[in-house]
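Only a single protein chain was left out; the remaining protein chains are all shown in position.
Note that the chains are named A, B and C in the order they appear, and that numbering of residues resets to 1 at the start of each chain.
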Amino acid sequence: MLIVMNPHVNEREVEVVCRRIREAGLTPHPIPGTTRVAIGVTGNTAPVDPEPFRELPGVVDVIRVTRPYKLTSREMRPDDTIIEVGGVRIGAERPVVIAGPCSVESYEQTVETALRVRSLGAHLLRGGAFKPRSSPYSFQGLGVRGLEILAEARAVTGLPLVTEAVGTEVFDRVEQTADVVQIGARSMQNFPLLKRAGASRRPVLLKRMMSATLEEFLLAAEYIMAEGNHNVILCERGIRTFGEHSRYTLDINIIPELKRVSHLPVFVDPSHAAGRRQNVIPLARAALAAGADGLLVEVHPAPDQALSDGMQSLTLDAFEELMSDLPRWTPSARPAEVHVP
Amino acid sequence: MLIVMNPHVNEREVEVVCRRIREAGLTPHPIPGTTRVAIGVTGNTAPVDPEPFRELPGVVDVIRVTRPYKLTSREMRPDDTIIEVGGVRIGAERPVVIAGPCSVESYEQTVETALRVRSLGAHLLRGGAFKPRSSPYSFQGLGVRGLEILAEARAVTGLPLVTEAVGTEVFDRVEQTADVVQIGARSMQNFPLLKRAGASRRPVLLKRMMSATLEEFLLAAEYIMAEGNHNVILCERGIRTFGEHSRYTLDINIIPELKRVSHLPVFVDPSHAAGRRQNVIPLARAALAAGADGLLVEVHPAPDQALSDGMQSLTLDAFEELMSDLPRWTPSARPAEVHVP
Amino acid sequence: MLIVMNPHVNEREVEVVCRRIREAGLTPHPIPGTTRVAIGVTGNTAPVDPEPFRELPGVVDVIRVTRPYKLTSREMRPDDTIIEVGGVRIGAERPVVIAGPCSVESYEQTVETALRVRSLGAHLLRGGAFKPRSSPYSFQGLGVRGLEILAEARAVTGLPLVTEAVGTEVFDRVEQTADVVQIGARSMQNFPLLKRAGASRRPVLLKRMMSATLEEFLLAAEYIMAEGNHNVILCERGIRTFGEHSRYTLDINIIPELKRVSHLPVFVDPSHAAGRRQNVIPLARAALAAGADGLLVEVHPAPDQALSDGMQSLTLDAFEELMSDLPRWTPSARPAEVHVP
Partner (left out) sequence: MLIVMNPHVNEREVEVVCRRIREAGLTPHPIPGTTRVAIGVTGNTAPVDPEPFRELPGVVDVIRVTRPYKLTSREMRPDDTIIEVGGVRIGAERPVVIAGPCSVESYEQTVETALRVRSLGAHLLRGGAFKPRSSPYSFQGLGVRGLEILAEARAVTGLPLVTEAVGTEVFDRVEQTADVVQIGARSMQNFPLLKRAGASRRPVLLKRMMSATLEEFLLAAEYIMAEGNHNVILCERGIRTFGEHSRYTLDINIIPELKRVSHLPVFVDPSHAAGRRQNVIPLARAALAAGADGLLVEVHPAPDQALSDGMQSLTLDAFEELMSDLPRWTPSARPAEVHVP
């Protein structure tokens, strides 16, 4: 249920409504917005009678939400969520690029990559310290040492950090270092991890599981928001289909759908979706053209020597090409004049 | 097998090579190109010994092609295939838009739509006269009367026509009227139909079956080319996946892959891939950004009254929005300056 | 709409109802059943008013059918459809096995296989004369000569024949020879072919397209039945999924669902579903245990020399193993006593 408040409502009126919600055994979630203020209500297992709430001062409307996701829905919050990280506004007009190596391999590789992607326009640095790997015999990341290297790269470049927490066991340590905590596709339904992320004050980048429906994806974000952390970035990274010509199939359709039904920023990881370097740029441009708010891209100075996912990492030259005309691919941008060869 | 000829080769030398190929019980396919001339060889069930061909005058190289598709492959023909239809160059620099109603319903609806889409910049007119429908109880199209209406719309607007032949039974009649004959997704492996299309002098727009691999798709085009018709346009229209938020999943990954392994033009049908109007434009832009050569779009002056696929047809206003900045989304275009809000 | 008649109805009463249906611009389909007689009504594009029909003599009930398939539905015909072919009852208690080579390759291969599978208990002979092949360069079958060989094999063995018609072009010729005409998975939505099959007096074995939903599958059967041919055998042969360990994924779930919603016999082709010989027997047993009425199995005396699909053809020894305890796997059978090792 969603209680929509008068635009000129005062804090006390909001508090009165919240108290009445709590008295009914439910949980209020005040949602500030630029156009209207609303209070989400969760915790009910059966429909709640909206009538008693309609009469409270400041209440304009009470809406029954029938979808299973609530806090993530645009009905709850009509305005786009914008998340600020180290001066970068995620989910706002300009596309945001998170770039860096799949795995942190060494100080030199990480700092070199960070300096180069910053000079080419990247806004945040990505890099895996703890790596979820299908095989127990594959390189699993440098762990805590990887986090230390990332922190050093941030000190050198000023780029905020995005790195993955593979489980609750390492969340505290990752949270100390990361500016944005990533939850990987394989962990999208690791519910204890989602709850832990919900208790964090760091923004969370949540990747879609390769077989998750739109509803399951938003419900995973809902787990995080229901614990109080409203700064969630959704990230599509390709789904599993019968196709053999790519590692995964980028679900380009989900981008406008997510933007329509949810207020959260939507990112795309074209690297995993492509699985091969030469298709990363076309997918990245397509993602932005379809309305994505940003990209999560793997870049490696020497992809052929990467300890993981080298095949799909962009070279620095290719990353430069991607960044050279990035704003153009955003639908809201207005190119002055277009020359077709 | 592919026999690559000297750039300065003369016709007689090509004929000598072709004769030798025929003498070996095989079929030669001379492929003119701007950078080099080549002769494709098909019809072998086992590997062919390349040595006897290497010594013939004008032969530069003999390449063993291991992929099951040959004539469609870029190895066979490094240059992009460009198909001219009524003055429109398909597969060249500028994106080409084929627009019109799903079904031809009446003279008025068709001519009105044709006039409007032409004024908004469409290059060809689409419209179904014979409709393949999942249910025997659904509207199956106006048939021959539909073709007559399309011809009248062409007479009025000058737009070349694209319409579907649902089987060999109606191919002759469709071919008389259509400028480009469409083969629908459900017919992609109707092999007698593919062979009939291969014997036609009309270009063929071949849609990908919703569960076809890249290889099966190119082999279907290969059936057409092996009969002598080299003017094939490939059209991706969405694949079947577990996703519930869209009718099909547009396989955006296949666009750069098809452009890489084949020389044929690649189109995208964002209408079927989206299944709902509001997502057609994002998918259309994404398709171009990923490298598609053109679009096949359903447009209806009053989509809510359409006899088929109204849900996914663009209104004329939405089509105008799509066309307003079309060239911008082509990677080879160069916008002069970009303003992000 | 379905009009249910009194059990003691006479022919004249049925004719009166049918005439009234025709007068309303609709098509009546009298459906004889052992427990009750019903008349299916098709041809309406909008709901039909049932009231005028309720009052006619002999009418017990008028049921509005909301599913898009009608004639194929169990609501239309509660009793199982049983199809007799050459003395074999398909869809009755005992599982029926259709066995033989993927392709007819020669007189010797075909007759030898036919004699052997008959001696091991097969009920019908299968064999492809016209073969739909993904590549234009693959063996496409012996064509008319293949049909002649099949007819000779029937003369020798007495086994009724099942063979595929790949298009309307060859339907007449196939129909002359075949006892059951097969429509392949790739042709499941070849609507002209379905209509032609509907006009045939031969039973039709309709294979499910690898990406067809249950509803699309039944609607394809509906095309055949709507033309008057009620003898349709449904055949599941595996769907396309992300799985890499088998050629297709046998959709075992669809067997009980089809039996529940439709009265048509349901067969399974474990050969295509498995794609490799060693898994054919487990899938065949699973299919029967799940309720399938019969099997369509590829058997070859020397699979390694087969011109098509050798990998998935059973040897004669393996076929003997399959047949040795076949009835046991039928749920309605009652084994006297079971010894577990």
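Simple rule for what comes next: a residue touches a chain if its C-beta (ideal position, glycine included) is under 8 Å from a C-beta of that chain, and two chains touch if they have at least 3 such contacts.
Here the structure is a predicted model, which is why all the values come from computation and not from measurement.
From the set C:60, C:82, C:289 or C:311, the residue in touch with the chain omitted from the display is C:289, counting the whole complex. Residue in contact with the omitted chain (choice from A:74, A:89, A:133 or A:276): A:133. Of C:157, C:231, C:279 or C:312, it is C:279 that touches the chain left out of the display.
Touching the missing chain, out of C:79, C:93 or C:172, is residue C:93. In the complete complex, the residue from A:143, A:167 or A:275 that touches the missing chain is A:167. For subunit A, the residues in touch with the chain missing from this view are 42-45, 68-69, 132-137, 139, 166-169, 186-187, 189-193, 209-211, 215-216, 219-220, 222-223, 226, 240.
Contacts to the hidden chain, counted on subunit C, fall at residues 93-94, 211, 213-215, 239, 241-246, 249-257, 260, 273-274, 278-279, 282-283, 285-291, 325, 327-341.
Against the chain not shown here, subunit B presents residues 240-242.
Keep this in mind: only the chains that are shown with their structure count from here on.
The rotation that brings the Cα trace of subunit A onto that of subunit C spans 180°, given to the nearest 5.
Shared numbers divided by all numbers used gives the overlap of an interface; between subunit A and subunit B this overlap exceeds half, so the copies present the same residues. Mean C-alpha positions place subunit A and subunit B at a centre distance of 37 Å.
The distance from the centre of subunit A to the centre of subunit C, each centre being the mean of the chain's C-alpha atoms, comes to 49 Å. For subunit C, residues touching at least two other chains, in rising order: 240.
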